[in-house]
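Have a look at the structure below, then the notes.
Missing here is one protein chain; the remaining ones are kept as they sit in the complex.
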Amino acid sequence: MKHNLLLRVIAKYLFPVIALFAFYVQFHGDFGPGGGFQAGVILSVAFIFYTLVYGLETAEQIIPPYVLRILASTGVLIYAGTGVVTMLMGGNFLDYDLLSLNPIEGQHIGILVIELGGGITVSAIMLMIFFAFAGRARS
Amino acid sequence: MIFIELISWLFIATGALLGIAGGIGIHRFPDFYSRLHAVGITDTLCAAMFLIGLCLQTGVSIASLKLLLIFIFLFFSSPTATHALANAALLGGLKPELDEEYHGHCFDRRPD
Amino acid sequence: MKYPVKHIISLGVLLFALWLGLSGQLNALMVSLGLASTIVIVAITHRMDTIDNETYPAHMNLLLLRFWLFLAREVIVANIDVIKRIFRPGKNISPQLFELPLTLKTDLSRVIYANAITMTPGTVSTNLDKKTVTVHALSIEAAQDLYSGRMANAVPEDYEDE
Amino acid sequence: MIDIIFGHYNYWIVIFLMMAGFYTVISRGNLIKKIAGLNIFQTSVFLLYISIGYVSEGTTPIIAEGFTKYSNPLPHVLILTAIVVSVSTIALGLALVVRIKEAYGTIEEDEIHEQDMSL
Amino acid sequence: MKNITVTVLIDALIDITLLAFLAITAIAIIHMRNLFVIIMLFGIFSLHSAGLFVVMDAADVAFTEAAVGAGISTVLMLATLALTKNHEEKKPPHHARLPLLVVLITGGALVYGTYDIPSFGDPMSPAQQHVKPHYIERSIEETGVANIVTAVLASYRGYDTLGEVTVIFTAGIGVMLLIGGRLLRRKKQEDD
Partner (left out) sequence: MIYTVAAFAILVTISLALARAFMGPTLYDRILAVNMVGTKTVLLIAVFAVVSERTDMLDIALMYALINFIGVVAVLKLVEQGNFHTSGDDGKGGPSLK
């Protein structure tokens, strides 16, 4: 829909705002509603909006499908890896207290990191699903 | 203090009335394209009144900033949605009910 | 792309200001995370820019503010008109669909104009391209008002592009 | 009596929605409609959990000054993840629908059965 | 909390009305046969449920529902519709009496079951007694996170959430396996 002038320009200006809001939600799960899951969905919605307006080809040039696949698995790995790191540090799986000298600080870091992992996975998977549905009709 | 309170009440009450007026409008108007205009009321002035009224209630804080941002984003996104919808209807082949009398006159050249 | 660096910086500053406004937390962690997110988004946007070759306006000038004030008055007047039409008994609308020639020079101002048309009740822009905008109006008066070019003249021109 | 009505109104509507979704799933042949029914069913379950976690005069479980009563955060956690999981499973269902359409040329259940029988 | 009575009143008002709207929308969804319309009504369904989650003090859930309902699910269903090119549901050949009976019996049993449920919003109900006090009172000192939902999600029930993330990941892989590639033209294979 590149010839649709209004949507093209609006997509251009709204994309950074939606993406920034997604990042805000991602990192402010501690203080207000939000967290990795919601942020992932919002970020993928921003990309879906861009894809709808500019077409799948352009979107795939910006984030190639293999990057999405890598990101999706990276998210899960970050999450599970945090657990493994805490185990290596001598604690239980996902026992964030050990991540820092101060248990509260450790909890904070742990929560931030695993929310990040969740967010990356969710956004990559949602976008991957959308790309799969959108790209199915091409032959 | 009570003055600001009263003004904000006035704003919210106006917004409420406008919202109901728009709601009645989408039942009064005969076809899709004219209903778009009725929704336009609720999307612009009604939302603005509500949000300004709420802003006055919260005072200067993060909350009022967020209300302001809702206001700005709504003013970007709701005309876009209306435009997209009208465009879709036009492309989808929905014919508007036009007024016979002025139709030819207004369509292609500027009336003097 | 005449001033890409300027555009990137202005976008970055705008986004970072938005982050600070949303967050309201001024500790080192949150500010640095905000900075990181801004950089990531600017990088993605830049990537998009290089692909479709369009720029951001670097200036948020006073013209835009004046236009908003103008628009606010228009919206209120138009709202009152449409509400009268809703509640007056009988058929009191005369819908029009017409093409309006555009004299605006840049895409951004065309879009601002089309959105302003949509935002004022009584007129809705249904299609927009480089030369014309198709408008559905609720009444002949609203259509004539658009033809007079009052609103088009008020739209700020973004003269840095093209 | 009035207590029972207002105290159970939520659950009754939830049951109604659940049954509406259930009915759509078992009685309609169109696969997309079945998925819509499944979606209604899921939403009703979400509502059930959140209703159970609600405390009257309580507030969102985000600790802030001036509030002492909070609603139960546990159902919120379960449902929060369930919503995102539900959308990915719905996507999986829709992908299956797409494949069925490609293989059979229809998404009506009875026509698919007919084609299976005629093999 | 100066507005406590107003809040309770508005709570009840919005709760009752939105639930009624939800029920009406569900009936409409069952009734309508145009799939496009059904998907659009789903948008309303999701909006109402997000509103209800807000009123029932579940901000995080409302947030998720809003993001998913407004963005992803509508677009995905429309994409499916574009692929299946089937906009109208076939009229069912006969009136579905057996399903109706099944549904009525199940629903009746469930409604009978609700008489033992504590009233909506009862602070003394068993669901509020078990782990909730611990979360409410101790989470801020144990994790330092103000949002208890995040604390429970990421810290207390971290295993659960890891499972959920894995489920999403697996669902994504499933979708990719099913429709990830481009559509192979079966005609061509038959020609060869």
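By written order: A, B, C, D and E. Residues from 1 in each chain.
To be clear about the criterion, a residue touches a chain if its C-beta (ideal position, glycine included) is under 8 Å from a C-beta of that chain, and two chains touch if they have at least 3 such contacts.
None of the values given here were measured: they were computed from a predicted structure.
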item	value
Touch list for chain E against the chain that is not drawn	1, 3, 6-7, 9-10, 13-14, 17-18, 21, 24-25, 28, 34, 36-37, 40-41, 43-44, 47-48, 50-51, 54-55, 59, 62-63, 66-67, 70-71, 74-75, 78-79, 81-82, 85, 87
Those residues of chain D which, in the complete complex, touch the missing chain	59-60, 62, 64, 66
In chain B, positions touching the absent partner	9, 12-13, 15-17, 19-20, 22-24, 26-27, 32, 35-36, 39, 42-43, 46-47, 50-51, 54, 57-58, 61-63, 66-67, 69-70, 73-74, 77-78, 80-82, 84-85, 87-89, 91-94
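We adopt the following convention: only the chains that are shown with their structure count from here on.
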item	value
Where chain C and chain D are represented by their mean Cα positions, the distance between them in whole Å	39
Centre distance in Å when chain A and chain D are each reduced to the mean of their C-alpha atoms	25
Length of the line joining the C-alpha centres of chain A and chain C, rounded to whole Å	29
Of all residues in chain B, the ones touching two or more other chains	76, 80, 83, 87
Shared interface positions of chain E, touching two or more other chains	59-60, 64, 68, 72, 76, 79-80, 83, 146-147, 149, 151, 153, 161, 168, 171-172, 175, 179, 183
Footprint of chain B on chain A - complex, ascending	4, 6-7, 10, 13-14, 17
Interface residues, chain A side, partner chain C - complex	2-6, 8-10, 12-13, 15-17, 19-21, 23-24, 26-28, 31, 50, 54, 58, 61-62
Chain D to chain E touching residues, read off their complex	3-4, 6-13, 15-24, 26-30, 32-33, 35-37, 39-40, 43, 46-47, 50-64, 66-67, 69-85, 87-92, 94-99, 101-102, 106-108, 110
